[in-house]
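As you look at this complex, bear in mind that one protein chain is not there, while each of the others sits in place.
Chain nomenclature is as follows: A, B and C, assigned in order of appearance, with residue numbering initiated at 1 for each chain independently.
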Amino acid sequence: MRRALGSRLEIRGLSVDLGEFHLRGIDLSIASGEYFVILGPTGGGKTVLLETIAGLHRPRAGRILLDGEDITAAPPERRGMGFVYQDYALFPHLSVRENIAFGLRLRGLSRPAVAERLAEVGDLLAIGHLFHRPPSSLSGGEQQRVALARALVVEPRLLLLDEPLSALDPETRERLQRELGRLRRELGLTVVHVTHDFEEAVALGDRLAVMHAGRVVQVGPPEEVFRRPATEFVARFVGVRNIFEGRLRPGDDGYQVLPLGAVEVAVVTELSGRAHISVRPEEIIISREPLRSSARNAFRGRVVEVSERGALAYITVRVPPEFTGVVTRRSLEELALREGEEVWIAFKASAVHVF
Amino acid sequence: MRRALGSRLEIRGLSVDLGEFHLRGIDLSIASGEYFVILGPTGGGKTVLLETIAGLHRPRAGRILLDGEDITAAPPERRGMGFVYQDYALFPHLSVRENIAFGLRLRGLSRPAVAERLAEVGDLLAIGHLFHRPPSSLSGGEQQRVALARALVVEPRLLLLDEPLSALDPETRERLQRELGRLRRELGLTVVHVTHDFEEAVALGDRLAVMHAGRVVQVGPPEEVFRRPATEFVARFVGVRNIFEGRLRPGDDGYQVLPLGAVEVAVVTELSGRAHISVRPEEIIISREPLRSSARNAFRGRVVEVSERGALAYITVRVPPEFTGVVTRRSLEELALREGEEVWIAFKASAVHVF
Amino acid sequence: MRIAFALLGALLVLFVAVPLLWITLSAPPALLWQTLLDEEVQDAILLTFAASLAATVLAFVTGVPLAYLLARTDFPGKHLVEGIMDVPVVVPHTAAGIALLMMFGRRALLGRALGTLGLRFVSAVPGIVIAMLFVSLSFLVSAAREGFEAVDPRLERIARTLGASPWTAFWRVAFPLAWRNILSGMILMWARGLSEFGAVVILTYHPMVAPVLLYERFESFGLDYARPVATLIILICLATFVALRLVSRRER
Partner (left out) sequence: MRIAFALLGALLVLFVAVPLLWITLSAPPALLWQTLLDEEVQDAILLTFAASLAATVLAFVTGVPLAYLLARTDFPGKHLVEGIMDVPVVVPHTAAGIALLMMFGRRALLGRALGTLGLRFVSAVPGIVIAMLFVSLSFLVSAAREGFEAVDPRLERIARTLGASPWTAFWRVAFPLAWRNILSGMILMWARGLSEFGAVVILTYHPMVAPVLLYERFESFGLDYARPVATLIILICLATFVALRLVSRRER
């Protein structure tokens, strides 16, 4: 396998019309060796974007540049991009070995050269023992490894992954997710990875683009998208829970305040007038007594719902309005939080995102 | 809608052979008004079990009792059970209204009676405005609501749900999950809910049964399955991470110890000889200095991996062996945990599950 | 590649379309009108339509249940039954006619038994019907089977849990959802029945169906006499076929 850095990709003003899918004015610039995640709801045209990058659809307008070279009109077989679909799309009439060798054979490599590369990729992905099997006999995780091997063995300049983990069960998904991270580091690949799963995007992506209705609505590092969603859609999509709308007005000490129900929330912002605010559940501290802390916002409320999700519990507190905080199961027991109990919540003014 | 309690279901020694699916010696006893979750990996025969309860397959052996009455040979139309499939299975040739009225019409209800019941269930599930639409025009969440309404409107003695949430996007899933909890409380239903998602099982189930390879391997309240998995399969399936195997020997203070790599783990158990132990990640406290605490197990190690998953981060610490703990993002920043750093981990002997 | 494929495919399309266009366009309308007024021609066309319709109805009553069983159940000998349902396509038409004649002929066992009930097959309309039924039933059975296979069996299961008997589940769910396929199978079967010549001519020369009439005119008077009849029959068949297709497409 090549260990050099992958290619640099630039997309300029790309528009695609394909049946019910429409992409509009997509601009992206992906650096060499970057792991770039495109995040968006299912059926939002993310696959069409990947396929257009691979040359499988003709764009209506716009240009695609690979290492500065315009490839907008190049057929897919000349682009040197590896493609992996969500449901693997292995050739059902070929063995695992023949699946992986497919691209090598087309390149006219000699028998020994093919065998050498197969052995190498077999080791890399730990699938050497599956080579003689038909794809239909493999588990989902094994099939996805084979699909990855098939794409990687031809040393692509760019690896395109179309929801590669979403058809797998949680355990396999997690393992393959780690594997993708490792492959990317070891091979120095440029990766464009499409997903609807925010956690996957955070775990893997150097940067991510959020797509909505055929447009890119935000691009940035995961932390930034997570903390400062550009639109309400992004906020809801990445799982921000406490979203409120109101009219900002100046408060004391240089803060602004947003009146909400019975209380006023202090925020730090340059904005004025009507605005959205959001607070991430993990920024909200829940206690049985008023906290002495630097948190500017502290309110008394009543627990109206406790929803346990695995190791965590989401606590909804009606002040009003209703804020949702998250605690570990351990805290849940220590604080003996139950519906109807009176509690205090607190969060810092700087933890409030205004948009 | 009826507000009386649902029926009591008993399954005794049930075996089913259906193509590639085999159920073997299933014994379950589900109380009136209970929300019972059957948990297992995809394709493990959970659907076949539900369909057999509904009378859609003939069991090879065993009996099914509903409120004490043997219904093993009764045809499905006499059992009065509501069934909801993962992908809704709405009648595509009928409108939403006709879908929901299907069961009522078969019961020969008068027109006004049908209309009244439709209005009631329309309110209950907030789908009244969809009545004139064809099912194909609905979103996944709306379709699932209609499927629920269709099953509930005939006042079933038992509600059978076959992965009702897994085809939905995360936000809709969460909303419908809350709704299921509410419906169950309001209508006093007995529910049997099949899923492969442990968090869903914890959030909804009064008790759950874990299925593996056509058998029930553990039955109990979620907490118990979570904390004391009966087999390694259950442990891995419910997401327990720190699983080790070793030979127990007596330690001091009445504890037993299990030597692992460089350290010995103190545990509380009646078992002896070779055994598995597991520690849930949230039971492991991670700190920069040695903790003064009551935790019997405290080891020094080095962070080898930090994996961020949404609001949480999983920290793998090599002692050796490798333990994985979980912290919030906030702690991650406060403790400034990074790969290569030296840290202390601690957990109570009573937090170690031995099996 | 697409261009090469399109050129090859166009050859086949032209091979079908051009002779049909040529025969319909080259006939003077006046001659066609005159042919249409020929009572013998009218009788033959009406007989053809009616006999094929009767065959289609018979196949609907027996073939739709069979198709449902083939789509939904496994039983010993299923492959054999599937094979038998395909056989009529393969058996040469004249040989099929002879085989039917040996069962339903005046001297044959079944033919004699039914003859005492007043049902005559040789040189009679029932003979035309069974000949058409034999050669065209495969179309309806296979279309209906495909239709039923495309219906998710879980829809019927849901109907059962909602209180439907197997009959009700069939009539309210499976049948309406497979109806489009069944209808297009019936159209195809009916059209195939119209077109049959070899099997019909062995069992029943008189009364004459349209293809037999056409053959007789060709044999007795030559191509020029047969042409207007052929044109007329082709036009009527095409028009009916297109109309039925449009109707069946508009359904839902």
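Just a few scattered comments:
Everything that follows uses one rule, which is that a residue touches a chain if its C-beta (ideal position, glycine included) is under 8 Å from a C-beta of that chain, and two chains touch if they have at least 3 such contacts.
Values in this document were obtained by computation on a predicted structure and should not be read as measured data.
Looking at the complete complex, one finds that the omitted chain is in touch with A, C.
Within the whole complex, the absent chain has one touching residue among A:L28, A:A54, A:I71 or A:A351, and that is A:A54.
The residue touching the chain not shown here, chosen from A:V16, A:V154 or A:A209, is A:V154. Residues touching the missing chain, restricted to chain A, are 51, 54-56, 75-77, 79, 81-83, 85, 89, 91-93, 102-103, 106-107, 150-151, 154 (touch as defined at the top). Although one chain is not displayed, chain C still touches it through residues 1-2, 4-6, 8-9, 11-13, 15-20, 22-23, 26, 59, 61-63, 65-66, 68-69, 73, 81, 83-96, 98-103, 105, 130, 133-134, 137, 139, 141, 165-167, 170, 188, 191-192, 194-198, 201-202, 210-212, 214-215, 218, 223, 226-227, 230, 233-234, 237-238, 241-242, 245.
Just so it is clear, only the chains that are shown with their structure count from here on.
When every chain is reduced to the mean of its CA atoms, the largest separation from chain A belongs to C. Centre-to-centre separation between chain A and chain C, using Cα means, comes to 57 Å. Look at where the CA atoms of chain A average out and do the same for chain B: the two points lie 26 Å apart.
Looking at chain A, one finds that none of its residues touch two or more other chains.
The set of chain C residues that touch two or more partner chains is empty.
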